[in-house]
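Take a look at the following structure, please.
The other protein chains are all here in position, but one chain of the complex has been omitted.
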Amino acid sequence: MASVQTEVLVIGGGATGVGVAWDAATRGFQTILVERKDLAEGTTGRFHGLLHSGGRYAVKDRLAAEECIHENFILRRVAADTIEDTGGYFVSTPWDDDAFGDEFLRGCRDCGIPVEEITVAAALEEEPRLNPAISRVFTVPDAAIDSWKLVWACARATKEHGGRMLTYHRVLDIIKDADTVRGAKVRNELTGEEFDIHADFTINATGAWAGVIADMAGCPGVEVLAGKGIMIAMNHRLVNTVINRCTMPADGDILVPIRTVSVIGTTDIRIKAPDEPEVTRDEVDRMLDDGEKLVPGFRQARALRVWAGVRPLFKDAKAADSGDTRDVSRSHALLDHHQRDGMARFLTITGGKLTTFRMMAEETVDKMCEQLHDKRDCRTAIDPLPASKDGNFYSLGERLVKREETMHHDQLICECELIQRRKLEDVMAQRNSTILDDIRRSLRLGMGPCQGGFCMYRATGILHNVEQIDNNAANKSLHDFLQERWKGVQPILYGDQLRQARLDDWIFQGLLDVEHLPHNDLAEHDGQPHDDLAEHDGPSA
Amino acid sequence: MRDVLVVGTGLSGLVAGLRCQEAGLSVTVVAKGVGSTHLAPGTIDVLGYDPELVEDPIEALPAFIQRNPQHPYAAIGATTMRDALAWFMQRFVGYRYAGGDGNLMLPTAIGAAKPSALVPETMAAGDLRNGGRIVFVGLRQLKDFWPAFAAQNTSAVKLPSEAGVTARAIQIEAQTGGEADVNGLAFARLFDDARFRRAVITQVSAQLEDDEVVAFPAVLGVQRPHEVWSELQDAFERPVFEVPSLPPSVPGMRLYDVLRTQFERAGGRTILGAEAVGAETDGSRVTAVQVSSAARVKPHPAKQFILASGGFGSGAVTMDSSWQVKEEIFGLHVAGVPAEAEERFGPHYFDEHPMGRAGIRVDESLRPLDAEGNRSYANVAVVGASLGGAAAWKEKSGDGISLSSGYRAAGVVIEESK
Partner (left out) sequence: MIEDLIRGSLDHCVKCTICESYCPVSRATPLFPGPKYVGPQAERFRTGGISPDDSLDYCSGCGICTHVCPQGVKIAEINARARRTLKERNGIPLRDKIIARPTVGARLATPVAPIANWTLRNKAVRTAVEKAVKVHRRAPLPVFAGRTFQRWARKHESPPLERTVVYFHGCSTNYFEPDLGAKTVAVLEHNGFNVIVPEGQGCCGLPLQSNGLFDDATAYVKRLVSTLVPYARKSYDIVATSTSCGLMLKREAHEILGIEDDDLTTVSEHMYDICEWLADLHERGELKTDFGPLAMRVPYHAPCQQRGHGIGTPALELLRLIPELEATDSNRECCGIAGTYGLKKEKYDIAMEVGRPLFEDITAAAPELSVCDSETCRWQIEHGTKIDSVHPIELLHRSYGLD
């Protein structure tokens, strides 16, 4: 069986893991990252996109707030391309105690969060859809951050420094002897090949799944609570500024404009297992009510998609045992297993939020350096990520501008999200994956209002053409996409979205008749291209 | 006061309005916009799957009706369907419709074989029932047609007759003035031009093999489809057919133009950009429909009303964020909606959903029924996609329902107007 040697093995391809890989690689460590699915497939890819200013925690959790604003400034410098500088408002709605606003102001100032109270009239001028009955408004430097772009930028930086990102590689077991972790045995999920990765140091950055890996490493008892939160993406940006309720953190109190949608979130329910969390009708209803408080007419607006993310909360023995996982500290936890379990060369980093991912990674790699007696300086707060070197923030109109330039010589495949054919073909080639769902996620193909009604036939045709896969594999790809899309749409299938679904039914069933494609062997299929240790690079934009 | 007010200008509204106007009634059609014909492939699908493949929908209809008493076909009846199909075919001169001998099995743009009862003549040669060899011709600049994909799937089609189908694909580079992204309608306009056709013929002819039928995407002319199609067949000396794809549907537009022109010639009046928003009633009769136009809502009185407004797809029947269902104009009872707390849709996309057949239930005269099964209004008929009891896209029955219900409603109205 093949085996690979490296210096640092990072397990987990969410923001934390990718951040650690980025940090380690830029410090000159030979690094390999393994992720059982696609990058950012877990929590990172399912959050609402908010780059915290820290205002949300300014009263409740000073530590978290300070960490947020500190990292907010750093990320604006090194990851500008992934950030849209929307700014944020904290608003006192008729359902909030507007006296809290004073505490809020104080808290922000104490934490070093730039804050200013503005008039309601000024806020409404800027954001005409906001509830006119709000009584106070405070501005803070919240922003929207694209987690896929971020994760792929870190991956690219890691690769540029000699690191390797192995997606679709599942850890089967941790290689260890009595007191030291030596690496992991992994399986390439696409080819079935199993091999060992020997590493000088192993870092467990699997977020909500941290306990599973820790157990394999002989470090039991790492309890990570799974806090499920649902989010609903509304079809267009009802607001262009992040809107927060000026109150103690609660459900449904954030509305984030991110890319072409606005996302309302979120709930917080402790669940047992972090895989495949369900969206309930009751949760949807509550989110819509909460949205209505911020933007009157929310319920008449079109809901595009709903999903559940699972936030990992490391349980601190000191916290009270409430059902609301929000009470558990939002701050992260770095577990030194040498100290805790007598197992050397192994760290677990868990908890935290996306805004502080870089800091979590820095802490982790610092600790690793300490234990390796090899002090190296962190570069991630200094060297901008690829594509962020010019310091320009992401602007939503970018795709529009790009299309202006190419509209005569490149075909528009996904019209809703302005994805062009050449881009799609490039990504298909790069990612070496015929899993349309992965491509969908990285490009947002079929995630616009038409929900794939118009672009999926085209994209599948291109996939069939470019990837030289056979029709059965292409059929399955399409079929899987339709089912995957349905999951995100079914719980919010009312109003305009229902009209769209009806049209899409006509297209897929009444016109194309995908149900009666020949040889409905939509279970297993052949046709996956493969090579050893498949490398994956991400889209460049 | 007009004799008939039709709300909606999709297939069912056009058919109902045209039949009434030609019978000497004065008809006004009001519609929010142009209707569903532009989105549909232009074929008339009567009954394709029940859930097994239906070989002859006309033959199968009586038994189907027996087994499905809640289906719109039960109210309409097999005889009326036959009459409606015959009436429909007579509408087309020059560019004709073909069919009448069981369901044709036409390859879709993705290569599945779909059963249709009537199809434009320009599509009929695609009938797979007797097998054969097909070459799918792709136009490089048309992103809505993937010939290689369609060909591979078509080759794997399993037919009841067990006839074999082999399909291959070729592609040509059309003269589009340098534009890389050209949609189906733009291509259809190009095909209307003789010079463009000649260039296509030259390119395609060079790649044809013996004994094959030539398949194009459904862009063979929008003004002169019969001429375009005939010319290609003559030039290739092989049968030619077109394959409908995503909207804009050129065959759908042709269908719309034919019916609309006939309606206008017969003296019918159409008001577009006019949304019906409510009704005025007097007991069990509707006296007027309130129509919204710029700056005002105006009542349009009429003796009879035909609701051809389009069901859930057009927002004629709505479900709001609290899962409440409503028919927007007359407030008619919508049957087939699960109880308040229950799920409307199941977890698997391709399964039938609890709410899949929701819609207005009607009696044999297509008069809407309330929750107790009594007539809501004596002078309203409901046709088309608003009708409940069918899973039209699964059964492949949508056009059949629209055509036959529009035809039947007109018949009822004509009768009652005597």
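Chains: A and B, in written order; residue numbering restarts at 1 for each.
Here is the rule we go by: a contact is a pair of C-beta atoms (placed from the backbone, for glycine too) under 8 Å apart; a residue touches a chain by one contact, two chains touch by 3 or more.
Note that this is a predicted model, so its numbers are computed, not measured.
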Option touching the unshown chain, where B:131, B:248, B:278 or B:346 are the choices: B:248
Listed residues B:98, B:163, B:208 or B:271, member touching the removed chain: B:271
Touching residues on subunit B - with respect to the absent chain: 28, 31-36, 38-39, 177, 179, 183, 185-186, 189, 247-248, 253, 264, 269-275, 292-296, 310, 314-315
For subunit A, residues in touch with the removed chain: 126, 128-129, 235-237, 240, 257, 260-261, 297, 300-302, 395-397, 399-401, 403-404, 407-408, 415-416, 418, 448-450, 453-454, 495-496, 499-500, 503
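Keep this in mind: only the chains that are shown with their structure count from here on.
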Euclidean distance of C-alpha centroids - subunit A vs subunit B, Å: 42
Touch list for subunit A against partner subunit B, complex: 281, 285, 288, 299-300, 303, 407-413, 421, 454, 457-458, 460-462, 464-465, 470-471, 474-475, 478, 482-483, 485-487, 490, 493-496, 498-499, 502-503, 505-507, 509-519
Complex interface listing, subunit B residues touching subunit A: 39-41, 45, 49, 108-114, 141, 143-144, 146, 148-149, 152-153, 156-158, 178-181, 244-247, 311-315, 318-323, 343-350, 392-394, 396, 398
